[in-house]
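Only a single protein chain was left out; the remaining protein chains are all shown in position.
Note that the chains are named A, B, C, D and E in the order they appear, and that numbering of residues resets to 1 at the start of each chain.
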């Protein structure tokens, strides 16, 4: 446990994580520190572009081998399994729509959590494969589709209030799978990260030399700035959790933990390197607070965003970047011994 | 032709150009990928500041010699000739105001096309003189003035509908040459690039060492980001071209080609180096979609911006950065042999 | 005087200062050059984060020694003395509220002036201690409190018009010291710079290696961009000075000069190094145009912001970054001989 | 100079697209929208936006039209407002200028 | 369909918080705010904002309510507007839809 504790402390002392705390503190003591919306967009777009491009270049070097294929397959599998099983747990306490939306949230991923984990690994000079970024891109969308499928299947079996409303609203907006697929696979963040990945893949080393100062050198600074912003946002959302009841907050901590454990076992079976194993665990443990909530609001208008956004942003995200990442790595280092 | 083809392909595989395609694709498949307006402004201001400053420092090194003077003179000449001859071609199909506005658009330049060409040259380790940036700055404004002069001369000869409207509007807004000159020579982009050029000229090497990481190292990254945005914008504007008829789209491809050829001949006569010749050709071939449209809307309110903006942004700009630049360079390399 | 003159000229030829002039010129000739508000916020937040973090790391190296403690004590003292004595001078000409607000403005500091001074020192390879950033953070708030205390003490002694209004407004907004303290010590800029300082202090060398490209390499470029913006803003505010009468403009030049002189004497007594002495002088000479005006508007609603903002932004700030800094350094270099 | 009515709709920003589609179906001559920075409070609590997603934002839609169109619009947007909240108010105006 | 009034308040953006507090005290069912980019001119001269501070900005607050609430609101916000400037206008509206 000692190692574990050191890992956590070391992780907490990285500037990016410290800036996250600064943001939270600023928000708690009601400071007027504000980061305008276009800047949040700048940081999030930058991070997606940079990690996508970097991953693509790495993938260009390693090429697509057996390990890559297995990892991506495992990623796909998890992005289907996680929303499916969480849905049935959630349905015990919540209506179909909220259960489906939260399941989708936890089935998808958080790019910022991912890059914080990369920073954590780099501080220990541990490598992780560029194809983990491909896994990230692959895991963002499927959960959205699974969530909507589950919602529609189970909503129609029992004609509950929401369904009726749903029909009423159907009057002016038809449900369309085309729209859902567009939302799932063509939303801004998915497109930007996969696009940047492909660009990195195409332009390889030469492209890397062109963009390195922008995509790599200032990366940790941009991440710190963005985490400062995330701290402000996460702290603001905590108050929304009052409406979440007693079931969801613990759920928002235990689900990541459990998903990370499954991921670690799978990673071991596939013989991944510790670095990749951590990235895989972090992907499975993280929850989406950008792409998925937007998609859910449009495709499952009966689900309540003030439930799943605070859970992902104010509990799961802080848990992962502070305690989660080092904890998962501790488990991996024990298990891989 | 083989070389040419390779040049084009290589150019298309540069990250900045690939990000332009990514933006276009995102827009075509109606993705919600959006870049907030202040960020577009950040990128465009940054590019102007960076190339202006860089050019100034280069000019500080080389000093102002015979070649510089001749090149700048040729640039001035072209920025008068191009709008003049295009105006008379356009007047065959369009009314005076639109003919003048489009002529001005093609007489002026596009800074992003210019820096994409620089990136193209650098990827082949070919130099281009810092004074080409001075040429860029010099070529932005004159076309605006020429366009307005032509419009007023020919509008008043034949009392067409527009003129009458013009008088009616005259009731509340007098036409003033002062305003036109301000628009032409003091608009934001002209002032920022010439100012930065002068600052680079003054502060020289020492200043360069101060700003290099900002103005040079992250430059290609910022350009890629901006071209992603330009791709989104260009694709959005294509639909506006429906109103442009059958004459203007081909015009938007042939005019750059023709202007580039004139430029190449002039460059040869002046004995420019291939690198400078390309930059000169690109300046003459490019069309303005920022400074000129704004000036035209204010000075020629009877011209229709939904004609000249889509032409410059959705046809000429993409043509130049994808096919045009390598094609012009191919012609130069043949001709200079 | 010769040296002095050279110092000033050299300072004026630094790119950041030149970009400030460019901004002023653009504004004077009514160019449409605009920098959107979110970008101004980006630059100011970046500068605070970067200098805070840098100062923290420096402090981490040097540790807290006798010199540090004395310097910080002196800084605290000056941030109490300056607003106090200026208040009584101002009260001769102005009502209590405006006197107090202007006193607070000059008691506090300007971070951009501070970093311009650092740039000035670096161009002469002169060091300044990281703890000067701590002094900067310490000097931002006290003046606000002093100003408000003075205003309330003297407003209530003589029941002037403002006081009555103040009571009327009291109907809907109670004056609360809690709110004042929050405004003074938890406002965005104080929190961001002190927070970044502490983060630098904690993460030390290792953290520095992570963020250096972001916080140091591109720093001067970001500063130049911000000074371009400041030039635009300062020039716009000059027109507001018409309402300031004949007393305040000279006050806005003489107060910095006088405060700098006191600071230099104190610095000498404390045996500071020339570099630190300059930074200390600049802190005392600079006036706040961000944090303090915001705090004053909320805590002293009877003071007129169109007096103290233009004074600090359009007179004192330009004076300091152009003539002030080299002048103070000249005095120091004479005195330290 | 024409006696008309002004229809003002405030609702979830994400529904503006649907509202526009409905207005086009009704066939109004035009409309104006203030799409950002419209915050507020109502039965669904405070709506002040979320920086990362486009959720929790309001938009303001204004249409100058005649009585008949007004009634069509009201019926058309009712389900949107019923589901996603907001208000729809109508007042008399005089159209002084329209190109 | 309900006959109500629309209260429109334009005042210093920094006072919006106080205005909201007052509206909550009055107990209105809701309100809408356009908090940024509201510039203007009046007795205090031109108000076009200051990029570095949040000063010199206006905000627009709109409340749909009944006569009684309207009078309460007007009395409540009067000192704010008297001190920090602005206008408060009232007009008749018909509430067509409210969830």
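Worth a mention:
Keep this in mind: contacts are C-beta pairs under 8 Å (C-beta built on N, C-alpha and C of every residue); 3 or more make two chains touch, one makes a residue touch a chain.
On a predicted model such as this, the values are computed, not experimentally measured, just so you know.
Partner chains of the missing chain, restricted to those shown and counted over the full complex, are B, D, E. When the omitted chain is restored, the residue from B:120, B:289 or B:329 that touches it is B:289. One of E:10, E:28 or E:65 touches the chain omitted from the figure, and that residue is E:10.
Counting the whole complex, the residues of subunit D in touch with the unshown chain are 4, 6, 20, 29-37, 64, 91-99.
Interface residues of subunit E facing the missing partner chain: 7-8, 10, 34, 37-44, 58, 60, 74, 77-78, 81-83, 85-92. Contact between subunit B and the absent chain runs through residues 37, 40, 44, 165, 168-169, 171-173, 229, 233, 289-290, 293-294, 297-298, 301, 305, 309, 313.
Quick note on the criterion: only the chains that are shown with their structure count from here on.
Centroid distances built from C-alpha atoms place B farthest away from subunit E. Averaged Cα coordinates give subunit B a centre that lies 40 Å from the centre of subunit D.
In subunit D, 82-83 are the positions where the chain touches two or more neighbouring chains simultaneously.
Counting partners per residue, subunit C has 36-38, 42, 213, 217-218, 294 as the residues that reach two or more other chains.
Here, these are the chain pairs in contact: A-B, A-C, A-D, B-C, C-E, D-E.
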